[in-house]
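Apart from one protein chain that is not included, each protein chain of the complex appears where it belongs.
Read from first to last, the chains carry the letters A, B and C; within each, the first residue is number 1.
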Amino acid sequence: MMAEERLAVELPGLKLKNPVMPASGCFGFGDNRYAEMFDLNELGAIIIKAATLKPRIGNPVPRIAETKSGVLNAVGLQNPGVDVILKEKLPILHKKYPELPVIANIAGATQAEYVEVAKRMSASSMVSALELNISCPNVHEGGMLFGTDPATAQRLTKAVKEVSKVPVYVKLSPNVTDIVEIAQAVAAGGADGLSMINTLLGMRIDLKTRKPILANKTGGLSGPGIKPIAVRMIYQVSRAVNLPIIAMGGIETADDVIEMYLAGASAVAIGTAHFNNPTACPDLIKALPQKLDELKIKSLGQLIAEVRSAQ
Amino acid sequence: MMAEERLAVELPGLKLKNPVMPASGCFGFGDNRYAEMFDLNELGAIIIKAATLKPRIGNPVPRIAETKSGVLNAVGLQNPGVDVILKEKLPILHKKYPELPVIANIAGATQAEYVEVAKRMSASSMVSALELNISCPNVHEGGMLFGTDPATAQRLTKAVKEVSKVPVYVKLSPNVTDIVEIAQAVAAGGADGLSMINTLLGMRIDLKTRKPILANKTGGLSGPGIKPIAVRMIYQVSRAVNLPIIAMGGIETADDVIEMYLAGASAVAIGTAHFNNPTACPDLIKALPQKLDELKIKSLGQLIAEVRSAQ
Amino acid sequence: MLTKNDFQIIAHQKSAPNIYRIVLQGEFDYAKVKPGCFVMLKLPDEAYQLRRPLAIAACDAVRKTITLIYRIVGDGTRLLSELAVGTQLNVLGPLGNGFPLEKVEPGAEVLLVGGGTGLPPLMLLAQALKEKGCKVSTAIGFRTAAMIFGEEEFECTGRLLLATDDGSKGFKGNVGELLTEQNSTSQYTSVYACGPEGLLKMVQRHFSATEAAIYLSLESRMACGMGACEACVVSTKDGILNKRVCVEGPVFDGREVTL
Partner (left out) sequence: MLTKNDFQIIAHQKSAPNIYRIVLQGEFDYAKVKPGCFVMLKLPDEAYQLRRPLAIAACDAVRKTITLIYRIVGDGTRLLSELAVGTQLNVLGPLGNGFPLEKVEPGAEVLLVGGGTGLPPLMLLAQALKEKGCKVSTAIGFRTAAMIFGEEEFECTGRLLLATDDGSKGFKGNVGELLTEQNSTSQYTSVYACGPEGLLKMVQRHFSATEAAIYLSLESRMACGMGACEACVVSTKDGILNKRVCVEGPVFDGREVTL
């Protein structure tokens, strides 16, 4: 089997030559210096920064703090708004990388706002799928609230599905007592897939000022320290809900990617790993075939099938 | 002020010469080799391994797996049962260290079992306080379930308080959507204090066997990787509930101890740090006075007062 | 070209209390280095998820070395200070826009103002301005004489105005007071500053009424360094956090940036 075919995976709305994509918020709209370090065409897809209806200036600084094997961020969904993204950001990306699938992360303070952003975003031919962000811990209205109550999550998913012209992946919050319940709710709402997991709510306090390091006080914890929580949640959800899962949460190495597949994932997104290693995505894509050989796995497609049938 | 006085703290049922104690499950009943490395009398107190009504043999092995900046454990409350602990374990500890305050962690599968264990344990003159473990993720009945539903948690706390002859600290689970709600419930149930946090539910999967590394599949995640989650939860709860908090979750250094105090803690417990550093507790006790000097803090007692009044 | 290559530590010593000077040898795009540019070092310990941004204090394209000068402020810089000569360190860079040298004329009188760990980028800048034929004055301040570093570097490139808070060496007081006392506002065509926020604000105030171009090099907590995460933003005149220190900075027009 050709190297490419081994890594190819197909998900609703997404024919990916490989399963590796930058996670939302860690790669902007592709308009950054990563393109100087590798060819973005190598990526399986790109998940762009959250889009809201109106421009958002985000939270005050500091927006970032370091923790052991993790990072806290409280960027606060800074973005120029869906219309500017569609008019100015995506065309640049699309012109340079016409074949690169784009997943648009969308957020809002109200259901109406989500629906409006979904309508506009999904109407674009440059967008292959939506990632419905019901799990951002860094905004004070909406955000995570939509992701912690099953009924609200189901209603929102259904409303977005009704207007969306592309498949909808719902991005779940790990800050819940029972992730399976939420996953089942969004599945009932018509979700085409799931993204798991968003960040865990955390805090660091500065010993000298006695105040939280982040201006927003709390922030979202990401990075390798949260990987065992992501693996557990994906394992639980993939056994309860029959939807493809884009896995994220601390992935750094090819081993981590395979661990997510064994938990029940169908594709992976990489966030925090970019900070230590800006070529994390292409490095993973290069390392995967050898790892598959080592573990005697024919292809990722077959691995997905084997894991599902062993469940 | 004398070095000792600076570190002394007083909590319901506990006059501690310093605020540092080994966390439940990481120090057994004091009958282990730590005593060969330092004098247990240096400790502020000791929190013993969970006691249940009947002996428990615990989960199958492997019971432990490593994660980045964390550890997963699924020991499963292995213990010889409350009566053996009272008859054989505690007398040894008490004889060697008559002045060392003992906090007894108690667990059960039903409310009746909790109540019975609490009754027997608290009747012992060797026990200064109970730590009501409503948050163990590694047992299949009871355990964490008591800690994820506010009404259940409140009822259990009340029932245990009715029979306990010593103050009751309720140990909260971080695996919940809203920790403040649970803390308020156990406060309403009459808790004298809180212990925060127990472990987060996680998993690691072995790439070769394709099975979870832990025989129990999931385990509880502890260690420095979870500290930002503990800090956030303690910060939120200390602002909502007027109860002293014993903080735990990734504490390794004197800086970490102060960070917990700034979040709202009154004492600290150390678990995972023992594994890399068996003298973690006495090392912290030695390091604290210098850290207080550096940060111009007169005493921990005063720090608690300042933090509370700034809330 | 932007690269992340392993460099080797070829020299590493203490220059002042808590201040270290490290020389790294390796390949990167030396032609792109301008004064004010920085690199991001990966710490050799897996618990750390963020690289540490440090300004380039000296740069030798022939020997393929860069010099960084850093203060121990936390765990990362402490770990750095313990690394032995011979150790490999991964260097991402060169990053950032430097000071806009093309805007200053040979022969111009320029002032550099620095404090704390704001000095390193000014060292490379002083060198470049001197090579361009400018008349360089540098005003730097320290708490006390024992803390001074970088004195020789700035004496080589022009006039050095030194202040210490306790007067143990040079002018007694801070750099702002030194500048006021010297009545030095009008002769400079450009002023370049790097250091703590208080110092930068003082420079803004001190020179706002003059004709001088003001350039401030800022610090900000960074995650990616690539302009992708929006962690490092600062505000310009319009008051919104719309400029990224890692790509639009770290040097900003001192008349536009809001501190």
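Rule of thumb we're sticking to: contacts are C-beta pairs under 8 Å (C-beta built on N, C-alpha and C of every residue); 3 or more make two chains touch, one makes a residue touch a chain.
Everything numeric here is computed off the predicted structure, so don't read it as measured data.
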Sole residue of C:L24, C:A47 or C:L241 that reaches the chain not shown, by the stated touch rule
C:A47
Given B:K119, B:K158, B:H274 or B:K291, the one touching the chain that is not displayed:
B:H274
Among B:G28, B:G81 or B:G190, which one touches the chain that has been omitted from the display?
B:G28
In terms of residues, what is the contact footprint of the unshown chain on subunit B?
25-28, 31-34, 36-37, 49, 57-58, 60-71, 73, 75, 78, 223-224, 272, 274-279
Touching the unshown chain, subunit A contributes residues 68-69, 224
Touching residues (missing chain, whole complex) on subunit C
45-48
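We adopt the following convention: only the chains that are shown with their structure count from here on.
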If you tally contacting C-beta pairs, which pair wins, B-C or A-C?
A-C
What are the residues of subunit C that contact at least two other chains?
46-47
For subunit B, residues that touch 2 or more chains besides their own:
68-69, 224
